[in-house]
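Missing here is one protein chain; the remaining ones are kept as they sit in the complex.
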Amino acid sequence: MLKAGLVGVTGYTGMELARILASHPSMRLTAATSRQDAGRRLDAIYPFLQGLPGSDVVLSEPDPDDLARRCDVVFLAVPHGVAMEIGASLFDAGVKVIDLSADFRLRSADVYEQWYKPHTRQSHLAYAVYGLPELYSEEIRKARLVANPGCYPTASILGLYAALKNGICDPCDIIIDAKSGTTGAGRKAAVSSLFCEVADSFRPYNIGGKHRHTPEIEQELSLAAGCPVTVSFNPHLLPIGRGILATIYARLSTPLSQADVQALYEDHWKDFSWVRVMPAGRLPETRNVRGSMFCDISVTVDSRTGRLIITSAIDNLCRGASGQAVANANLMFGLPASSGLASAPLVP
Amino acid sequence: MLKAGLVGVTGYTGMELARILASHPSMRLTAATSRQDAGRRLDAIYPFLQGLPGSDVVLSEPDPDDLARRCDVVFLAVPHGVAMEIGASLFDAGVKVIDLSADFRLRSADVYEQWYKPHTRQSHLAYAVYGLPELYSEEIRKARLVANPGCYPTASILGLYAALKNGICDPCDIIIDAKSGTTGAGRKAAVSSLFCEVADSFRPYNIGGKHRHTPEIEQELSLAAGCPVTVSFNPHLLPIGRGILATIYARLSTPLSQADVQALYEDHWKDFSWVRVMPAGRLPETRNVRGSMFCDISVTVDSRTGRLIITSAIDNLCRGASGQAVANANLMFGLPASSGLASAPLVP
Amino acid sequence: MLKAGLVGVTGYTGMELARILASHPSMRLTAATSRQDAGRRLDAIYPFLQGLPGSDVVLSEPDPDDLARRCDVVFLAVPHGVAMEIGASLFDAGVKVIDLSADFRLRSADVYEQWYKPHTRQSHLAYAVYGLPELYSEEIRKARLVANPGCYPTASILGLYAALKNGICDPCDIIIDAKSGTTGAGRKAAVSSLFCEVADSFRPYNIGGKHRHTPEIEQELSLAAGCPVTVSFNPHLLPIGRGILATIYARLSTPLSQADVQALYEDHWKDFSWVRVMPAGRLPETRNVRGSMFCDISVTVDSRTGRLIITSAIDNLCRGASGQAVANANLMFGLPASSGLASAPLVP
Partner (left out) sequence: MLKAGLVGVTGYTGMELARILASHPSMRLTAATSRQDAGRRLDAIYPFLQGLPGSDVVLSEPDPDDLARRCDVVFLAVPHGVAMEIGASLFDAGVKVIDLSADFRLRSADVYEQWYKPHTRQSHLAYAVYGLPELYSEEIRKARLVANPGCYPTASILGLYAALKNGICDPCDIIIDAKSGTTGAGRKAAVSSLFCEVADSFRPYNIGGKHRHTPEIEQELSLAAGCPVTVSFNPHLLPIGRGILATIYARLSTPLSQADVQALYEDHWKDFSWVRVMPAGRLPETRNVRGSMFCDISVTVDSRTGRLIITSAIDNLCRGASGQAVANANLMFGLPASSGLASAPLVP
C-alpha cells in the first residue's frame, strides 16, 4: 500500500483527494496537513468519510521533512505561491510530488510572473511535467514533480487538441465560453460563494481575457498546433457543485463536413478510454461525468458560419483536479492509470 | 379596468401573465382558456394566486367570438401554429391581440415556413408589430396585433443593438452563446425537463445554428445594422427557473477602447429605464433581473483579440415573454409602459 | 412620502427591506447604515436595485441622532445585542422603531437572558409591541417600538393559533418540525453556508429544543391558549433561498373530524387576507408564498393516531422579517397594512 500525503486538506481539491484515496486499492492517505484544523481527525471535518480508510488520520501542521519521511508521494492542494515553496522542498527531500496549484504548470517563469506573482523556485520548473495523461503519459511515468493541470485547461485542451494537432482550424480565432460549477470558486468563506448568492442564478466573471488559465491553455495548444495559439477565454459560474462545460468556437481553416470532423475526433481518441467522443447528434452534459475521469466531447460543424463548435465536459474536481492527480500518481508508481478511479459517473 | 383574456393558461408564459395581471392596477384577467383544465378555477391550478384578483376566473375552452366579446385585449400563450389561427380570428373580431408565439414575428412568410411550418394566415403578417418596446414603441401604441418577441431574441437584440446600429462591429462575425433557465423549456410533462434530469447539471442543445430564434434575431439586427447580419446562435440549459444570460462575441470593425464602447452604450440607452448598462467592471447576473423587465448589459473590449464581448441578462418569463406582453398592452391602451411591472427584482 | 432609515443593510433582512421599499408607494429609503460599506451607494452593493428609488442612498456609519433627524421610522436589521442599544436610543430620540432582532420580542427579561445574553435596555421592554399584525394590529397602530417576530415563530404561531385559541389540542404535546431556506442562516461569510455545502443536501440543526425561537413561540402560544404551552421545536436547513415550512404535530384533546377542524380554521382566518387556509386536500408549498406576505396553512386530522397535523408556509424574508416590518410600519403610520406588499408571489 503506497503512502500518500496531502498538504492542504480543507479546500475542495483536498476534500476530493481524501474521498478518492478512501476507495483506492493501492494507495492510502497517511498524512494530511491543515493549519486551521491541525489536531483534528479527518472525519471530524469530513463526516462523510467516517469509517472509511484514512478517516482516522490526524491533521498536522505542514512539515516537509516529516512528510517526506512518512510518504511515498505528496499531493499539494494549497494556493499558488505556497505550493512552490513546499513543493520544491519535498522534491529536494526525494519524495514524489504532485502539485495541484499553478506553480509549476507554465514552462516560462516570465509568463508565470506576468499572470501570478514572482516565482521563487524557478530552478524546479525544469523538473516539472504537465500532468495531462492523454498528452504526457510517458513523461509522467518518469516524473518526480508533476504540475497537475487546471480545471478549465483540462476541458479546453482536450476539447481542442485533435483539431489543432490536425491543423483543421485557425489557431488565432478561438473563443472558449466556459461554465464552471461553484466548487471551482473554492471553499473559502466568501459572501460571493454563499448558497443564496449563487443558487438560482448565473453569472460571467473575468470576461475578456483576464482569467489566469488563459496562458496555460495557450501554452499547451501552441505545442499541439506547432504555432502560437491565441484564445479568448471567458468563464461563467454555474449554480451546480461539480462540472465544467466549455463551448468552444473555432473557425475551420478548410471546409470539412460534420462526418469528416466526427471521424477525425473519433479516430484521434479511440485509444483513450477517458475521452468519450459523443456520437453525432449527442451533446455532453456535466452530470454525465460527475465524479469521474471522463471528458465528454462533441463536435458540430456549422457550415453556415464556417465554424467548428466543440463542447467539452469534465468534472472539475475529479478530472480537473484531484482525480487527475491520482491518475498521475498511479502512473508515477506503475499502477494502472485508472486505479481507484473506475467508478461510473454518479447520475442522477 | 381593462378586461384581459388569456388563451392557454397552463404553460409558464400563461402562468406568468396571470401572475402579473393579479397585481396590475388597470388591467384584470377576466377570461382564460385551457383545453385540459376547462371548468376549473384559476387558483385550483395555481394555488399561489389564491385570494388575488383574477384567481376566481373559471377556465373555459378557447372560443374566439366569446373572448372578443368579453375582453379588451387577448394574450395568446399557445404554441406556434395554434396561435396564428386564433390570433387572426380575434384580430378580425376587432379585439386587440398580443401573440406570445412565433407566428407573427417574422416579416417574411418564407422564412417562417423554412424554420417552422406552413403559415396559414400570411395576410395578417402585415398588421403585426414586433413588440420590443425600446425599438418600436410608436408602432406598438397604434398596433392591433403585436408579435411578442422571443426570449432569446429579446436578450440578444437588446445586447447587440447599440453596437450594430452604430456600426462598430462586423455584422457577419457574431457568436451568441446563450444560457436559459428551464422555464424556457416549457411546462409540458417531459422526462428531459424533470427536476432530476436538470438539477445539478448543465447542457447545450441545438448547437450550430439549429435554433428557431436565429432568423428572428437576424431579422431585427439586420434592420438595425442596415445590412444583413449573420449570427451563430447556440443555446444551453441552466438549472435555474427564470433567466437568460447571453454572452455575445463580436469583432470590432474599428479599434475602440473600453471607455469608447462604454460611453456609446450608456449614451444609447440613457432614456430607456429598463435597459441597465452596467458600470465598467460590473457584470450582469440573472438573479438581478428576476421577476422584472430589466435587461442588464455589460460591454467588455478584449483588445488582445480585437473582440467586443457583450453580456445581456433578462428574466425570460417576464421580460422575455409575459411582462413584455403586458408592457405592449399598456402601450396599446395608452397606459404607462411600466404599469403593473414596477416591482423590484426578487433578490435573493 | 415617509422617510425610512435602515440600520444594517448588508444582511438578507436589510437587503429585503431595501427591495420592498424600492417599490413602496408611500415610503422611501432615505438613510441606510453599514459599518463595512459606509461611503458606497446602495446599488453598488445591490446591483439589482440599480435605477430604482433609494438606490442612490449612500451608506453611512450608524448614528442614532442623525437617523432620528432624517427619518420618520427606522428599521433595525442588526444582530441581537446591537439592536437593543441603538433601538432604545432611537426610541428615546422620538423616532418610530421596528426592530427585526430578538431584543424586544420576549416580554420577560429573564427568559431573554436565559436564551440570549444580558439585556441592557430592560426598561424599554414595556414599550415594545410584538409585531404580528393578525394578533396585535391595534397595539401596533399605536406603538412607537415594534418587536418584529422571528421567522420560525411567525410560521409556527400562525399555524397553531386557531387550534390553541379554540382549545382543541393538548398544549403540552406539540412538535414543530420546521424547515427553512438558507437565507435564514444569514449573509455572513461562513463555510457552512457556501453553495457547495448546502446545495443538493438537507440537514437538521439544533435538534432537541436548543433553538432560540422556542421561548418566543411558547410565549405567544401560551397567551393564545391561556395556559402554558410547551413545544418541541426542531429546525432543518433547506437548499432553497426563501421559505419556511413548518409541519406541526399536535394531539387533539377531543375527537374532531377533518371537516370540523377545517371549518374552525377557515372561520377563524376568514377576515385576514394574508392567512390562506388551504381547501381540504391541498397542502402548502414554500414557492406559493415566495416574495409575499401570505401564510399558507393546511390542517389534517389523522384519526388513526389522534393527531392534528398542521403545515404552515411563509417566505421567511418577506413575511418572516422585512415584509412584516413594513406592514408594521404601514400600520404605525395609518397606511393600509398591505401598502407596498401586494405583489403576487413569484412562481415559478
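Order of writing sets the labels: A, B and C. Residues in every chain begin at 1.
Criterion: a residue touches a chain if its C-beta (ideal position, glycine included) is under 8 Å from a C-beta of that chain, and two chains touch if they have at least 3 such contacts.
Please read all numbers here as calculations on a predicted model, not as lab measurements.
Chemist: Looking at A:2, A:15, A:140 or A:238, which makes contact with the chain not pictured?
Modeler: Among A:2, A:15, A:140 or A:238, only A:15 touches the chain that is not shown.
Chemist: Return the single residue from A:129, A:178 or A:289 that touches the missing chain.
Modeler: A:289
Chemist: Based on the whole complex, identify which of C:238, C:295, C:314 or C:342 touches the chain you can't see.
Modeler: Per the contact definition at the top, the residue touching the missing chain is C:238.
Chemist: Need a quick check: the contact residues on chain C for the chain that isn't drawn.
Modeler: Interface with the chain not displayed, on the chain C side: 175, 177, 179, 196-197, 199-205, 207-209, 230, 232, 234, 236, 238-241, 243, 245, 247, 249, 283-287, 290, 298, 300-302, 304-305, 307, 309, 311, 348.
Chemist: In the full complex, which residues of chain A touch the absent chain?
Modeler: Where chain A meets the chain not shown: residues 12, 15, 19-20, 22-23, 46-52, 183, 199-200, 241-242, 273, 276, 278, 282, 285, 287-291, 294, 296, 317, 342-348.
Chemist: What residue numbers in chain B mark contact with the hidden partner chain?
Modeler: Interface with the chain not displayed, on the chain B side: 12, 181-183, 187-191, 193-200, 239-241.
Heads up, the rule we're going with is that only the chains that are shown with their structure count from here on.
Chemist: Among the chains here, which has the CA centroid at the largest distance from chain B's centroid?
Modeler: Comparing chain centres, A lies farthest from chain B.
Chemist: How many angstrom between the C-alpha centroids of chain B and chain A?
Modeler: 39
Chemist: What whole-Å value do you get for the distance between chain A and chain C if each is reduced to the mean of its CA atoms?
Modeler: Each chain reduced to its C-alpha mean, chain A and chain C end up 45 Å apart.
Chemist: Would you give the residues of chain C that are in contact with at least 2 other chains, written as numbers and ranges?
Modeler: 12, 183, 199-200, 241
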